[in-house]
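Removed from the display is one protein chain of the complex; every other protein chain stays in position.
Here is subunit A:
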Amino acid sequence: MSLAAVYRASTPTRRWVGSAGVVVVWFALYEVNLPLWDWILYDVLTLSPTSQLGSGVHFFFYDSVKIVLLLVGVIFVVTVLRSFMSVERTRALLGGKREGVGNVLAAGLGVITPFCSCSAVPAFIGFVAAGVPLGVTMSFLIASPLVNEVAIALLFGLFGLGPTLLYVGAGLVIAVLAGFTLGKLKLERWVEPFVFETRLGGQVIDSTAGLDPGDRVQMGVEEVGSILRKIWPYLLVGIGLGAAIHGWAPEDFFTRYAGESNPFAVLIAVLVGIPLYSNAAGILPLVDALHDKGLPMGTLLAFMMAVVALSVPEMILLRRVLKPRLIATFIAVTGSGIIAVGYLFNAVLP
């Protein structure tokens, strides 16, 4: 029997008790994570917390469990919330909006609309066919991967509220300004002609129509499984690298090359980040370890944004609808935004 069916067959009381039970177990596991690994590694296995091996191994196990717990919790909640929103509804909201207001709305909707990168092309065509201006469509397509729910979850768990808000705010500003700039450049001639010729046929189907609460819970659980299956290799590599940096990299190694004294640090971080294909889950353990080693937050956020927002597979998908010059302009405009944000944060944050 599917989870949705179990949910539907339960009484309201059972649903509440069941949900509350799951929440309590999650918080208990989260709380017990640090003392558990302290005890196993330092007391039972008598590793020293100050040794390279001790701190590296501790980082690996403690961070793995913590990140998996955060991902499970946040992906589930986000998926259930997002099941109330759809690309079709976003398109309806953006249709007829002018540039400016449209860019701001598109960036906001890009964050909350569930969106799989393989839908980028149909969504792009659908938006353009609905008369959404190119620049507004680009704001949506930039915000969607740039302000990523996995990154929000992990930033909040690892760094707290301040850096998380900075990340979301900066991502929105970049998406609005980059989309607006691309719109002003009048790049329609660099869009593949078939996009403008394609018509949406029949009735536009809202992918979230007819869902009941059981379906939404089921979708949340399935999404947790599917994202974890997809990202676990990145996660392990990221945490492994993080642990290595944490335990073994010399204290001043990174600050010497990418610290505040190097005026090119942000630029280098973004250039290194663009071709480095990973996702937020793989990159954040690394960001966490580098932050511990004294790298400034602006440089790290710029690095992370370059990795998640300007990935090669995404560009290959967009190549189906955009000509190379528009893709190059897209990378240049978004990349400049990310670099600007990196320098701004480094200047503003203590």
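Everything below uses one rule, namely that contacts are C-beta pairs under 8 Å (C-beta built on N, C-alpha and C of every residue); 3 or more make two chains touch, one makes a residue touch a chain; residues count from 1.
Here is the rule we use: contacts and distances are computed from a predicted model.
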{"item": "The complex's invisible chain, by UniProt name, from \"L-aspartate oxidase\", \"OsmC family protein\", \"Small redox-active disulfide protein 2\" or \"Protocatechuate 3,4-dioxygenase alpha subunit\"", "value": "\"Small redox-active disulfide protein 2\""}
{"item": "Of A:Ala9, A:Leu200, A:Val272 or A:Val312, the one touching the omitted chain in the full complex", "value": "A:Leu200"}
{"item": "Hidden partner interface residues of subunit A, rising order", "value": "2, 4-5, 86-88, 91, 114-119, 121-123, 125-126, 129, 194, 198-205, 207-208, 215, 218-219, 222, 226, 230, 320"}
